[in-house]
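After the C-alpha cells below, expect a handful of questions from me.
Yeah, one chain of the complex is gone here, protein chain that is, but the others are all in their spots.
Entry: chain A
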Amino acid sequence: MGNRCADVIVIGGGIIGNAAAYYLAKRGCSVIVLEKSDHLGDGGSSRNGGGVRQSGRDKRELPLAMYGIKNLWPTLSEELETDVEYCQDGNLRLGKTEEHMKILSGLAENAQSCGLDVRMISGEEVRDICPYLSDEVIGASWCPTDGHANPMLATLGFYKKARELGVRFITGEEVTAIRKIRGKARQVITKENVYEGENIILAAGLKSREIADTVGVDIPMQPALLECLVTEAEPEMFGQMLGTAEADFYGHQTKHGSFVFGGSSNFEGFNKDNGTPVNSSITASCICRGIMKYFPSLSDAKIVRTWAGWMDLCADKVPVISKMEEVPGLILACGFSGHGFGIAPAVGEQLSEMVVDGSTALDLTALRYDRFQAKI
C-alpha cells in the first residue's frame, strides 16, 4: 500500500469531503480522503432532496448558500465534467391556511433582511408559475434564484475530478481516532492503518462526534431519519423546487422525469431499526396522501422506489465549520442538519481557503465549534 502522508487528510468521502478535496487539489495540495463505507457519498450526500436553496435558511448559513448559487453552481457541471443537473427555476414554499401564510411571511422577512430576493405571492400567482397545483394552495413564498440539482452526481462528480487531480481516495477505511503530536492534530488512526497530515478535515457526518471526541471536543448532534420516495419518469411538468409551510412534503421533478419527494409521518424519532436508515412502512403512504392534496394530477404516478437516510442534526440546526484553538491542525465540517447539499460546493471551497490561506473569504464565525452555551 502506498504513501500514507499528505498535506491534508480528509475524514469522510461525502460531498463536503469530496468538494474540499477537489478545491484543495486545485490549489496544489496533496490530499487523502478516507471513507468508512464501501461507497463514496453513501450517507446524507446520496440521501437528500437535492435542494439548492437560499430561502428558508438560517441567517448564519445564508451567506454560504447565496455565494454558492451566485458563483459555483452555475458552472459546476462544466467544472466537474459531470452533468450535475442543476436547475435554477426557483423555490415555492406553499401554504394552505392563514397560519401557514404567517409562517412563510416570517421566513421571507428574515431572508429579505439578508438581501435575498424572496417575496410572498398569491394562490393565482403560484398557479401561474406551476399550473399543476390544486386550489387548496392559497399562497407561497417565492425565491426565483433557488433551484435543485442531483446530489449523487454532484458528490461523485467532485470525487471523479478530485481523483483525476491526484487525490487518493480509500473506501472501507474506518477512522477510529485523531492523535495529537506535540500539541497538534497530525495522525489519523483507522482500524488497520495510520495516516499523517499537516491538516485534518473532519467531515464524517454523524460519526464526526465520536471522532472529535478522541481529541476532547464534543459537538452536540444526533441522528434524525429522513424518508423519500421516487416516481417513475413522468412527462416534464415543472422545474421549481417545492416545500410547504407545514413541512408535509418537499421535492422536485428530476431531469430524467422522476419526481423525488421527501416527507415525514411524525414517527421518525421512534424508528424501529435504530442505527440503520430504513423506511418505515407508514411514511411513503403518508407522503403520497400529502402530495395528492397539492398535486391531484399525480395520483396515477407510480412509486418505483423509497429510501431513507440519517441527517446529522446539530443542536441549533446549522453546521459547525471551524478551526479549533485547542487542536491546531484540525478543521471541523459537520452537523449539516439535513440541508448541507446546497451549500456543499461553497463549503468545500471555503475549507480549502481555511487550509491554504489560513482564513476564509466568507465570514464563518457564527458557525464556530464553541458557540454552544447552556441556557442559563
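In the analysis below, a contact is a pair of C-beta atoms (placed from the backbone, for glycine too) under 8 Å apart; a residue touches a chain by one contact, two chains touch by 3 or more; residues count from 1.
As a convention for this text, contacts and distances are computed from a predicted model.
UniProt lists the omitted chain of the complex under the protein name "(2Fe-2S)-binding protein" (options: "Aspartyl/glutamyl-tRNA(Asn/Gln) amidotransferase subunit B", "(2Fe-2S)-binding protein", "ABC transporter permease subunit" or "Monomethylamine:corrinoid methyltransferase").
Of A:E173, A:D248, A:D312 or A:E349, it is A:E173 that touches the chain left out of the display.
When the missing chain is restored to the complex, the residue among A:C5, A:I103, A:L298 or A:V356 that touches it is A:L298. As for the chain not pictured, it touches chain A at residues 1-2, 36-42, 46, 152-153, 156, 159-160, 163, 168-174, 192, 231-233, 256, 279, 282, 284-286, 288-289, 291-292, 298-307.
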